[in-house]
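There's a structure below that I have some questions on.
With one protein chain held back, the other chains of the complex are shown just where they sit.
For reference, chains read A, B and C in written order, and residue numbers begin at 1 within each chain.
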Amino acid sequence: MPKKIRLGIVGGGGDSLIGVLHRVASHINDNYQITGAVFNPDFEKNKEFAEEIDVPLDRIYTDFDTMVAEELKLPESERIQVFSILTPNFLHFPMAKKLLENGFHVICEKPMTTSLEEAKILAETHKKAGTIFALTHTYTGYPMVRQMREMIKAGALGKIHKVDARYYQGWINPIIHDKEKRNSVWRLDPEKAGISSCMGDIGVHAFNMVEYTTGLEVESLLCDFNYLYEDNKMDVDGTVLIRMGDHVKGVIRGSQVATGEENGLAIAIYGEKASFRWEQEKPNFLYMMSDTEPTKIYKPGHAYNSEFSLDGTKLPAGHPEGIFDSMANIYLGVARAIRGESQNDGAYPTMRDGVRGMSFIEGTVASHKNGNVWVKVEG
Amino acid sequence: MPKKIRLGIVGGGGDSLIGVLHRVASHINDNYQITGAVFNPDFEKNKEFAEEIDVPLDRIYTDFDTMVAEELKLPESERIQVFSILTPNFLHFPMAKKLLENGFHVICEKPMTTSLEEAKILAETHKKAGTIFALTHTYTGYPMVRQMREMIKAGALGKIHKVDARYYQGWINPIIHDKEKRNSVWRLDPEKAGISSCMGDIGVHAFNMVEYTTGLEVESLLCDFNYLYEDNKMDVDGTVLIRMGDHVKGVIRGSQVATGEENGLAIAIYGEKASFRWEQEKPNFLYMMSDTEPTKIYKPGHAYNSEFSLDGTKLPAGHPEGIFDSMANIYLGVARAIRGESQNDGAYPTMRDGVRGMSFIEGTVASHKNGNVWVKVEG
Amino acid sequence: MPKKIRLGIVGGGGDSLIGVLHRVASHINDNYQITGAVFNPDFEKNKEFAEEIDVPLDRIYTDFDTMVAEELKLPESERIQVFSILTPNFLHFPMAKKLLENGFHVICEKPMTTSLEEAKILAETHKKAGTIFALTHTYTGYPMVRQMREMIKAGALGKIHKVDARYYQGWINPIIHDKEKRNSVWRLDPEKAGISSCMGDIGVHAFNMVEYTTGLEVESLLCDFNYLYEDNKMDVDGTVLIRMGDHVKGVIRGSQVATGEENGLAIAIYGEKASFRWEQEKPNFLYMMSDTEPTKIYKPGHAYNSEFSLDGTKLPAGHPEGIFDSMANIYLGVARAIRGESQNDGAYPTMRDGVRGMSFIEGTVASHKNGNVWVKVEG
Partner (left out) sequence: MPKKIRLGIVGGGGDSLIGVLHRVASHINDNYQITGAVFNPDFEKNKEFAEEIDVPLDRIYTDFDTMVAEELKLPESERIQVFSILTPNFLHFPMAKKLLENGFHVICEKPMTTSLEEAKILAETHKKAGTIFALTHTYTGYPMVRQMREMIKAGALGKIHKVDARYYQGWINPIIHDKEKRNSVWRLDPEKAGISSCMGDIGVHAFNMVEYTTGLEVESLLCDFNYLYEDNKMDVDGTVLIRMGDHVKGVIRGSQVATGEENGLAIAIYGEKASFRWEQEKPNFLYMMSDTEPTKIYKPGHAYNSEFSLDGTKLPAGHPEGIFDSMANIYLGVARAIRGESQNDGAYPTMRDGVRGMSFIEGTVASHKNGNVWVKVEG
């Protein structure tokens, strides 16, 4: 294995949860070295945090534009190779665009952009750039999610009949039920958060999981939102009927007011021969059902799993994989792509996932607004 | 406790599963004595079966009409008090109607009728008759389902946000994927089975569970069916968006092609303060979730349960209640009603459940046919 | 199928839980008719209860001895064929003995006797009598327990390495922690309850389950009891090391002070090729594990199950079997035995189970008392 890849980070300083997740994931397979960063727009805090985690101060920059400019002056052998963008959502697009235009690889937090229009522009930029772009649909990194994808690809389910995905959380309850809070929080302000709350933040993960595991595309959707209070009409809950071509239908359910649910992403895929059920909160248990045989429980680390699933498992069976391992697998995929190593299709979410995700989000809003009509999903 | 109730049975002879379920349920609480029957349209088989299960032959009749006529000649103190109708679906309506018109109580298998129109006529008949009519939505007999209903009534969830119910089975797979079978089986022939397969047979149970537990009414629905093959357009799968008034929305999911699912009825009810999750295949585990406290698992037989829930529990906690117990609870409710004993609301499903169920089924078909539009649910 | 079997009942009147369980079980497969009884030593209450459940009063007797005497005067074609003994423990032995000596079949509640000595005498009596004797180790009636037995017999686990069974309850807590209660309750009084509380009441079920499923015999045991308070030295908790011959060892764990446990009977059986795990509170889920394949979940009612397991399943897969079903299967086995129909070995627990059970109970006490030494299990 060659030397570590030089990783730059924008955002994610201090107690940022997403910052921890990315740093740990970058370390897990010994592939990355954090080489430079703008952790924080406040230069003092930026430096302080860099010292705390031992990133050399000479590559800690005052702002994003300076960082790009200064790094470009360095010889390629020293220059940061890939940036992780962990900034507020509206900055993802301009930052990713500039980095791609300047020949950097990019790992971008979700949502990729704040509109489908931006997403398409970014896709164009990426096409010209020819560098690696990865979107952190983190949950696709779980070994058992990859096992589903591989087994479906190999025909284990036969023709798929139906897909049923859900992402339920209850976290927005204390906000939505408080009149002042719900009308001041950025999440529920379309100007700041974009056109959707529930579908934009979590529904799109369920959508991506559907396409990632089945290898099929959602062709059209019909959506009904719920918003609980008349004075705030951002979606905090919704159900999306989906059609995926030749008699394959399904449903994507999302909620941020599903009281008591924590991070309830789950998927069930029903095929002619067999079916899968998987839940994010018990990520190491994949259930395969059939009409004629006992249900089987697949777990990570066993030789009966596909190579792609095993690739993401570091310890023997029975040592629980968690969210860090899942994100680490995304980082591993990006590292191999940067090094030009061959690897499994699906090793990290791509620009295409980003564009389709934005198309899904905008589609749900359009369907709901126009009286629950069917809307096509592009990209 | 007074003497046993005289029970008459129509249908359900021989190896009939539904026959076993009703007989066992009628025995469980020592309330019923099978007094007369037409177990089978073939009189010889009818008598044979009666002998097998020790029902006196003098009350075994050649046919339904004779049975009604002969019983009416007996003094009231000997006459059959209540009939269980276990015949093919299309006979439910005329038999129930005649029985009600002649002053008998009725326990009727589901579906109550084959159309909403018939259902409304039966409801009128029942209103005039003033006797007991019970529809066997068996699953409402489970102690933990009753616990949900009681706690919701008492305000444990606060205002409800969202309801998510499903009933998934895979049993129609061997039929639907075989061209000859799918075009000859009565279940998928609208002339014989009525206008709906999946929603008519199982979706309606999920619908009933939603209304039974929440105490709310589904006001309108929007439905999309799936049928897998062009040559047979009966629904074998579908998703129904529902609206239940003041910002309460939800989804009912049904499938008969959900490979590997057995009898997957489940419900999740999300409220402002807390939520419930329950699954029919693990009927003794009721999960109550909140955003701030550990999830709680309610189980039958504990003093912390409501009276109504405990009423249906015969053994100490830890002795699994099964489907027989559940049906037995319905029979218990009917027995008490017949005896004029006071009891909890919801002790057995009523005519109103039947009418609303038919309205649901016809609504789903209408919504789907008309391009997935919203349809009102009556009754 | 021939006419119903004439069943006599001793004990189990009024609200007796064990009475309900036996009556329901006797009805479930349409095999028995309650023909005569002494439900209660108080003749008035006895008659009252008989009326309540519609047992003809002419076969309701003043006491057990009278009942036996009177029944013997009846022609065999009318005489009670089998008696269910549901009386307090110390009466099981004399009643069963007398019934067997007079040519009746017997279904006897557990414990069969109050000492191994009595058990051996009863076994001798039974041998001479040649009638059916069944002991209600109810849990052996579960379809998935029967599936374990059949698959083990067929070699599915290969040579067995280890058996681990437990029966944990918490119900004695409110008694044991109250000085007055623990020194007055009959359960903790060796004069009334026999020499053991925990092992005698529930440990012996776990012991029986071990022998029933594996087909192996426990050869010797070493036991350590716990009793919480110095002033009452009946076992309320204990662990039993067991040896089952050629390098097969295991452990049986019992407790009545396992706070929060309800009816926690469970077993794990580890073999060279595969293993089983099963829990009484989720009786429809049987887990089969191997080192190289996904764990498989067996459920009742599927064609992949053994004939013997399917025999006890009345409804399609997905309809939860409960404790009534389990007991009903024992009754079914007895009915067939009475009728001389051929049936699977293990269809109901026998005299031998009873003798071995008593030997187990006395063995645990002896082992503990003598300083945790190894004690042989006879029978």
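We take it that a contact is a pair of C-beta atoms (placed from the backbone, for glycine too) under 8 Å apart; a residue touches a chain by one contact, two chains touch by 3 or more.
Predicted, not measured: the structure shown is a model, and the values here were computed from it.
**Q** Quick one: which of C:200, C:271, C:320 or C:363 touches the chain that's been left out?
**A** Of these options, the touching residue for the absent chain is C:271.
**Q** Kindly state which of the options C:3, C:177, C:192 or C:376 is in contact with the chain not pictured.
**A** C:177
**Q** Among A:125, A:169 or A:372, which one is in touch with the chain left out?
**A** A:169
**Q** What does the interface between chain A and the hidden chain look like in terms of residue numbers?
**A** Residues of chain A in touch with the missing chain: 1, 3-4, 17, 20-21, 23-24, 27-28, 30, 33, 51-54, 169, 171, 261-264, 280-284, 299, 301, 314-325.
**Q** Since one chain has been left out of the picture, which residues of chain C touch it in the full complex?
**A** Its contact residues with the unshown chain are 157, 161-162, 164, 166, 168, 170-171, 173-174, 177, 222, 224, 226-229, 237, 239, 241, 247, 249-251, 253, 255, 257-261, 268, 270-275, 288-291, 295, 372, 374.
**Q** To test your reading of the contact rule: which positions on chain B touch the chain that is missing from view?
**A** Residues in contact with the chain left out: 288, 292-299, 302-304.
The rule is simple: only the chains that are shown with their structure count from here on.
**Q** Would you mind pulling out the distance in Å between where the CA atoms of chain B average out and where those of chain C do?
**A** One centre to the other, that is 34 Å.
**Q** Taking the mean of the CA coordinates per chain, how far is chain A from chain B in Å?
**A** Roughly 43 Å separates the two chain centres.
**Q** So the centre of each chain is just the mean of its C-alpha atoms; given that, what is the distance between chain A and chain C in Å?
**A** About 55 Å separates the centre of chain A from that of chain C.
**Q** Find every residue in chain C that makes contact with two or more other chains and list them.
**A** Counting only residues that touch two or more other chains, chain C contributes 299.
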